[in-house]
Each structure stands twice: as structure tokens, then as C-alpha cells.
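Only one protein chain is missing; all other protein chains are in place.
Take a look at subunit A:
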Amino acid sequence: MGLDRFVNQAISEWMKGNGPESDIVISSRVRLARNLKNYPFPTLATDSQAISVVEEVRKALDQREMKNISHFELIQLEDMTELQKRVLVEKHLISPNLAQDSRKGAVVLSENESISIMVNEEDHLRIQCLYPGLQIYDAWKMASRIDDIFEAELDYAFDEKRGYLTSCPTNVGTGIRASVMVHLPALVISGQINRIISAITQVGLTVRGIYGEGSEALGNIFQISNQITLGQSEEDIIENLYGVVKQIIDHEKQARSLLLRDSRIQIEDRVGRAYGTLLHAKIIDSKEAMGRLSDVRLGIDLKMIDSISPNIFNELMVLIQPGFLQHYAGEMTPFERDIKRAEIIRRKLTQHSN
């Protein structure tokens, strides 16, 4: 069945392609929050109202233009196990929120998993497009296209003055959350990251760890997204984010070349030790693994290691998360998980090195 495919495959198909700036930008995502006029928002909706919303979405999916985009599968969350939900969270296809409180929730997934539409999360609809590399404009265009197709069929809650009406006042207006995931090891190593983060937050953007709100910046990966949704057009929001990310890329590149010039031997040592650890460790927790993977990825980008593909980094990043490990290897204690994680990393790295 459909669900198995989305759960079993560690990395989404979209991840395998390389997007622009993919040595620094891992992915670009646009999410649109939309609600239907004729139902209370999900928090207050009764089960039967929530079910009707899912049915309305199912109808909207039937439109020819949707079929032109991709084949879509609608999966109810109540048909998933806890573990399956967790795997979808780790793949960024659903939010932790929907996985936790999945009463009458559903998710619509495109074939290559670059499009996912959450139903009955905090809002009736959360249309999400996720592309590799720096393709934030394309992600916005696709999300907006799906939005248009849905709107032809569904009555949206919209107000002339306040825009798209959302459950939370922080999303009202455009309902857009645009985010770019970046790998910034050199800015972290050179200690410039705090200054940059505070500069970013001053232009209406926020910075978080990879699994969203409150999560740590594991593996030197940061998620930069817009904070403001009202009073700016979608194009302004995207342009602002794009401009800032471009600058961050430049800073990271500069920091990388400075590191190469001034501390090549230290970086080579760091990369070599990380690679050695990953190749030989028998026990490794996810925090350390993410850190070492980040170092190895930097080594690949700086051409210090040429035997492995940079994509391994993206893949392992997902594979070594607790839900995925458990999905592959069954119920485990944290200690057993650390052993399994080390084993998977060793296997992947030796598989892919020449």
C-alpha cells in the first residue's frame, strides 16, 4: 500500500537531486496555512466536522489539474502506527503536532514526496512544498499553484483586511511560512554564527534547529524562516528570505576559504577524526553522529574527502534519527539504538566509499 512506500524509503526522492547551492543549502520549503469557511478550526471541530473536512479535501484532490501535478495519496493518521507517524515526522512530511494530536488528521503526499498537505493540523490545510537546494521561489510557485487549484473547489476563510484567516494570530495574512535549511559549519567553527543569527532576527526572520521550534541546531544545520505573515506580500517575504540566505551563503563560503587558508591542518585533522570515528565507532548517540557527519560533509565540500557523495550526509541525517532506527531494527533501548546507529553509519560509509 501507499503508506509503506513513504515510510520505508529513508530519503525522499526529491533529496536525491541536487538543487542550486546544494553544498550549503539542504532544502527550501514553503508552507501555506488555509482554512475552510464553513467549519470551526481543527481545535474546536467535532470529529464529524473534521471528517467532512477530509472529505472536502479528497474531492478537491480529484480535480484534473491536481492529477497533472502528480499522483497524490491521502492517508488518514488513524491508519498509521506511532512509529510510522514518527518516521514521517523525521522526513519532514508531517509535523510533530499532527503526529501527536492526530484525531481525524490526514496527510496528502505526492509521489516523490516534495509536496505534502496536512489536513486538520492547527489549520484545516497546510500545503507544503519541499525542494532540494535553494529553490524557494519554485517552492512558493508550486504551493501557490496547489492553493489555486484547491480554492477553485473549497470555500476558504478569507478577509479583505486580514487575509487568510488562521487558527493562530502568528500566521494570519499570507499564511506563509517559507524556510531554508542551511549547513553552516564554518560559521559555527569560526564563532561568527551568533552575530549572524542576531542580524537575521532583526530583519523579521527566525532561526531554529532542524526539527523545528525549540530543537537544537544539531549538525550545524539551521532553519531560517520568515516570522511576519501580515502586511507583507508573499513575494516580499520570499525575496527577503532569499536575499538573506544568499548573504549567509557568501559568509559561509568566505569563512570556509579563511579556514582553508589559516587553519587547513586543524580542519583536516577535525574532518579526518570525524571520518575515522564514523567509520569505526561501535556506539554513537545522535548528537555526536550529527556533529561528525557535519564535519565529514564539510570535508567533502572542501575536497578533503573525495570518496563519498555529499548526498550520504542528507540520507544519514534522516536514517540515524530514533524513529527511523526503530522502524528498521525494531524496539530498542537507547543504548541498543546507539549501537545500531554506529552500525548503519559504518555500513553506509563503506558502501559508498571507493
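Everything below uses one rule, namely that a contact is a pair of C-beta atoms (placed from the backbone, for glycine too) under 8 Å apart; a residue touches a chain by one contact, two chains touch by 3 or more; residues count from 1.
As a convention for this text, contacts and distances are computed from a predicted model.
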{"item": "Per UniProt record, name of the chain withheld from view [\"Protein arginine kinase activator\", \"Succinate dehydrogenase cytochrome b subunit\", \"Osmoprotectant transport system permease protein\" or \"Sarcosine oxidase subunit beta\"]", "value": "\"Protein arginine kinase activator\""}
{"item": "Touch criterion as defined above, residue of A:230, A:260, A:304 or A:339 at the omitted chain", "value": "A:230"}
{"item": "Sole contact to the chain not displayed, among A:207, A:259 or A:302", "value": "A:207"}
{"item": "Residue touching the undisplayed chain, where the options are A:198, A:266 or A:309", "value": "A:198"}
{"item": "Per the touch definition above, residue among A:122, A:252 or A:295 touching the missing chain", "value": "A:122"}
{"item": "Selected from A:24, A:165, A:221 or A:344 as touching the chain missing from the view", "value": "A:165"}
{"item": "Touch residues of subunit A, complete complex, unshown partner", "value": "35, 37, 39-41, 43-44, 97, 122, 144, 147-148, 151-152, 155-174, 176, 194, 197-198, 201, 204, 206-209, 213-214, 216-217, 227-234"}
